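Removed from the display is one protein chain of the complex; every other protein chain stays in position.
Naming follows writing order (A and B), and every chain is counted from residue 1.
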Amino acid sequence: MKKLCIGLLVLLAAACTGDATTTTVVAPTVQSATTSPPPTTAVMADTPQAIVSLSPTATEMLAAIGALPQVVAVDDQSDYPTNVPVTDLSGFTPNIEAIASYDPDLVVVSNDIDGMVGALESLDIPVLLLPAAVTFDDVYAQISQLGEATGRFDEAEALTAEMREAIDELTAGVEPPVEPLTYYHELDPGLFSVTSSTFIGSIYSLFGLQNIADAADPDGFGYPQLAEEYVISTDPDFIFLADTEFAGQSAESVAARPGWGEMSAVTGGRVVELDDDVASRWGPRVVDFVQAVAEALALQPVG
Amino acid sequence: MITTGSWSRALRPRSLGLGVLVLAAAALAGVALGPARLPIPEVMAALFDSLPGVDTHHSLTARQLDILFELRLPRVALGACVGATLAVCGAAYQGVFRNPLVDPYLLGVAAGAGLGATIAFATAAVAAVPVAAFVGASAAVVLTYAIGNRFGDRAPTSLVLAGVAVASFLTAAQTYVQQRNSGDLRVVYSWILGRLGAGWDDVRLVLPYVVVSAIVILLHRRLLDVLAVGDPEAQSLGVPVARVRLLVVMAATLGTAAAVAVSGLIGFVGIIVPHTVRLLAGPSYRSTLPLSILFGAAFMVATDLAARTLIAPAELPIGVVTAFFGAPFFLALLRRRG
Partner (left out) sequence: MTLAGDRLSVTLDGREILNAVSFETAPGEWLGIIGPNGAGKTTLLRALLGQVVSTGKLTFQARDLHTIGRRERAKLMASVPQRPLLPPAMTVADYVLLGRTPHISYLGKETYADLSATREAMVALELTDHLQRPLSSLSGGEQQRAILARAISQDAPLLLLDEPTTALDIGHQQSVLGLVDMLRRERDLTVVSSLHDLTLAAQYCDRLLLLDRGAVAASGLPTDVLQAESIARIYGAEVRLLTEDGKVAGVVPQRLVTSPAMETPTPPSVSAP
């Protein structure tokens, strides 16, 4: 399956590279959501013009490289930016016929549920599988892949450069603390967390933060469920909430939990409410995530 | 000569005493042990200190005291309530349906609660999850009864069949809602696997229901023994069988729905505990019901202790731990029968 995708990518890349000079008629603007459609004469027949995205992260990436005009449909979970062509298509319970009814010339997915990739390929629909990133390099690589696949290679390069620069700036601007600071990242009120071996964990590692969930995950699975007593007794310096929208958690609700009220993160105002989507997708808004962490560190305890 | 002391159905004080002892031991262990590793002598001292009129010295910090009194103690209390309820309601269902493999989830309680909770999670009304689960559980049983009465007679088999139908339907509905709201999959799943503990609030919430439920069930213990000879014979002995069945099922559903609302779907307790109790003290419901309360409470407290210490500092969902006990239990049962 992976070989097939790579093969597909190579084909797509080959189709595009020969025309790299003629596809960049529109001046690329990074993260532009309202790029005017490219003049039809300059568009090559080989660049996909009917893209279907079943991955909210891929949708954000496509929008950021200016490929939205080439996108005809996105899945029901894709909600950023706000002007994407949302449909009832589902990336979790894919209906192949429904996807095919949009007559796509490229389908971007983040997982291969129910043999979706194979089914689409049997209909001769090209598929690009961009699974959840594990490292930052994965993020940049996926943006590049999309750039090549949509004939917006330059925009993709510009975007990744911009992202790297922004992140470097943010990490450089934070003073390393005297003692390493600890954090707890909450995925849901059942105290599911992430370890530093995950992508999300690697973001915090940029700032040298230490994850209290690491001790709970000897197998390196990445997503342990923590015991309440443990979280309270280790008393992390920061609490990051990634369940503010779907589970309605907030600094107040955390403070109201029995036994949590006296934690130093609560009393010191270091319970950070993250945007659920920003904290769970690996697209261009990773920068926003890094920014949120950097801003939280500005509240770090003195000394 | 026959004396009243030779009647076997009476609850022997020995079994009762054993139950109390086991529960006390489990509760003590549940309070003393945990991932936060509080020093046990200090814990004991702090517990004694909290009794009115007793003043002992202990060296626990404010945070440790919080863990003890705001986390562990309510968790043990909730575990005892939930375990006692699931066990006694399971025994009650086994009595009215004359089937040892029946448990409170049979008539659709689990499926109804699951659907209610899933809808609450999907509409982001997270605070309403316990109410939604309770309503869902109760509505499912009402539906089962309505269908069983309308399309069948009021015999136990008809109700069981209706329950299976209702449960399947509601589970399908729940799966549908889950798939449509795939972002909530994990939180629903972890609710389903069961979790004890959001403090004293949950205990206060659930206590009135479990007390009422247990009392009504205990009051019917003699009649449950009479039901053992089957509906027609019980009727001919003057027992209003359909009414007894309805009252006991209502009480058992009330208790189970309340337990499920706060702790999710914890399985096997309603079967394992009553069976074990019967092995210990005989088949009469006059002993099975009260002993199920004690041993059910102890069992839940003990499994919760395992759930939060076995892979500490990570936590196992309690439904997984009870399932781990469940499979070998049924195997042992099979061996005994073979």
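Heads up, the rule we're going with is that a residue touches a chain if its C-beta (ideal position, glycine included) is under 8 Å from a C-beta of that chain, and two chains touch if they have at least 3 such contacts.
The model shown is predicted, which means the values in this text are computed figures rather than measured ones.
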item: Displayed chains contacting the withheld chain; value: B
item: Residue touching the undisplayed chain, where the options are B:Gly30, B:Pro156, B:Gly282 or B:Gly296; value: B:Gly282
item: Residue among B:Leu16, B:Ala128 or B:Val226 touching the omitted chain; value: B:Val226
item: Residues of subunit B in contact with the chain not shown; value: 2, 4, 6-9, 219-220, 222-223, 225-226, 228-230, 232-240, 282-284
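Just so we're on the same page, only the chains that are shown with their structure count from here on.
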item: Between subunit A and subunit B, centroid-to-centroid distance (C-alpha), Å; value: 42
item: Residue ranges of subunit A touching subunit B (in the complex, touch as defined); value: 77, 90, 92-93, 187-192, 215-217, 224-230, 232-235, 243, 245-248, 257-259, 261-263
item: Complex contact set, residues of subunit B against subunit A; value: 34-37, 62-64, 66-67, 70-72, 74, 121, 124, 126-127, 179, 182-184, 186-187, 190-191, 195, 197-201, 308, 311-317
